[in-house]
Every structure is written in C-alpha cells, then in structure tokens.
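What you see is part of a larger complex, with each chain still in position.
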Amino acid sequence: MPTIKPPLDPEANPRVKAVFDDIRATRKTEFVNNLWRALAFDPALLEATWAEVKAVMATPGAIDPLTKEMVYIAVSVANACAYCVHSHSAAARTKGMSDAQHAELMRVIALAAKTNQLVTALQVPVDAAFDAAR
Amino acid sequence: MPTIKPPLDPEANPRVKAVFDDIRATRKTEFVNNLWRALAFDPALLEATWAEVKAVMATPGAIDPLTKEMVYIAVSVANACAYCVHSHSAAARTKGMSDAQHAELMRVIALAAKTNQLVTALQVPVDAAFDAAR
C-alpha cells in the first residue's frame, strides 16, 4: 500500500493526463506503471520526474539505452529498491537484454559490492595514478 | 592509512608475486594498485579476489568491458566507496569512456538514486506486468 492516497481517476486532472499521454507516446504502449499513478498525487512532482526520466532515459545520448538500463538496475539493487529493480529489469528485457547478459550484470554488481566492502574494510589509500587531472 | 599492516615487500611471498605478475600481464602495465598491495596481507584472499575480478572484468563475456566498468562505478558510488570510484573511473577512461559519457553516466546514476527514493517514499506496489515469468 502506498504512503499517499493515489487519485482514483488521475487523468481527470489535465496536467496528469498530459504526462500519461506523453509516457504512452514516448514508450509506444498503453501501459502506465504504478510509479506514475502514485506520483499523480502531486502533478508538479509528476511532471518534473517524468521530464527528467524522459530526458535521461528516452533521449539519444552518449550511452546506449540498454547500458543505461543496466546502470539503473545496478543503482536500484544497491539501494534495495524492489520496485525499481522490477521495473528496470523489465525495461532492460524490452530493450534486448538476454538472460546471459542479465546473469553477467548480476556478476558485475555482486563483485563490485564485494570489492567495495573489502576496500572499505581495508581503508585502502587512493593511488596517485588515479588522478584525473594528471 | 589501512586497517591492516601491508607487507613491506609483498612479492617476497611467491603466492603474492604470482598474483601481481598475472595482474601485470592481464592489464599490460607494470602498475599494481594499492588494493592488491593491501590484500597481500592474506595471500588466499588476494588470490580469490583477483581470480574473480579477472574472470568477471577481464574475460570476454556477454557485456562489453566499458559497460561493465560503468556498472562498477554505479555500484561503487551507491556504496560510497571513494577508492573504488577512483579506480573504476580511471579504468573506464582507459577503456575509452569520454567526458560526455562520464557526464551521462552521472546523470543516470543520479536519476536512479532519485527515483529509488521517490519509490521508497511512496511505497509503490509492483505492477503485475513486471512479472518475468508471465
């Protein structure tokens, strides 16, 4: 159950309807997932969040769309956001992620978390060689 | 300063030397960064960690090497591991990450962390459409 009362008929609000319509047009599907339905409790927050998701995730840029979804999954796993792991795993599959890629993604995420712990437990000093300004 | 006493002459230990030699050969560089020097306090832990890093990060697989580094950076940022962020940002640059890609990677990581918080704050229920077994 959500912590806010989601509007029963969110699209009765024209600002919400405009965002939902843009989500449908951008993603070429009738499906609008629950995150957007929950955010509809505050149209301004809904608009700002969708504008940023559209700009970063649905606009061609310097990183290909599937890689972006994999990065999104990695952050969502690290932050233990179950909903986000589900929604972006589904999005990655839609964008072509194979089972082999999914398994390899899990290996990288798990290894990174593992060495993160080792480094923090050891308190390893940063090598001068990593200086980006050298 | 590290939490363990790193060996002064780690390569005096043949197990450590073998790992360092393999790191140099695999990465085609004389440079062995501090993580491995710190892990040398326990040769078995050093061997197991390098074996896994080599298998996951330095072996051709289903995901290209630069994408893996980007995922590694994402997890390291989420876990606030400064050393790991430095070492894998340097590795990503070595593997061809441009400034534009680096900036876009930060956008995706930051957006993911942001929507992770919104979803957790809202406690959005998972859509049935995300079921991988449908």
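Each chain gets a letter, A and B, in the order it is written, and its residues are counted from 1.
Here is the rule we use: contacts are C-beta pairs under 8 Å (C-beta built on N, C-alpha and C of every residue); 3 or more make two chains touch, one makes a residue touch a chain.
All values derive from a computational prediction rather than experimental measurement.
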| item | value |
| --- | --- |
| Assembly size in copies, with 2 chains present | 6 |
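In this text, only the chains that are shown with their structure count from here on.
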| item | value |
| --- | --- |
| For chain A paired with chain B, centre-to-centre distance based on mean C-alpha positions, whole Å | 20 |
| Complex contact set, residues of chain B against chain A | 1-4, 31, 33-35, 38-39, 45, 49, 52-53, 56-57, 61-63, 67-68, 70-72, 74-79, 81-84, 86-90, 93, 98, 100-101, 103-105, 107-109, 111-127, 129-130, 132 |
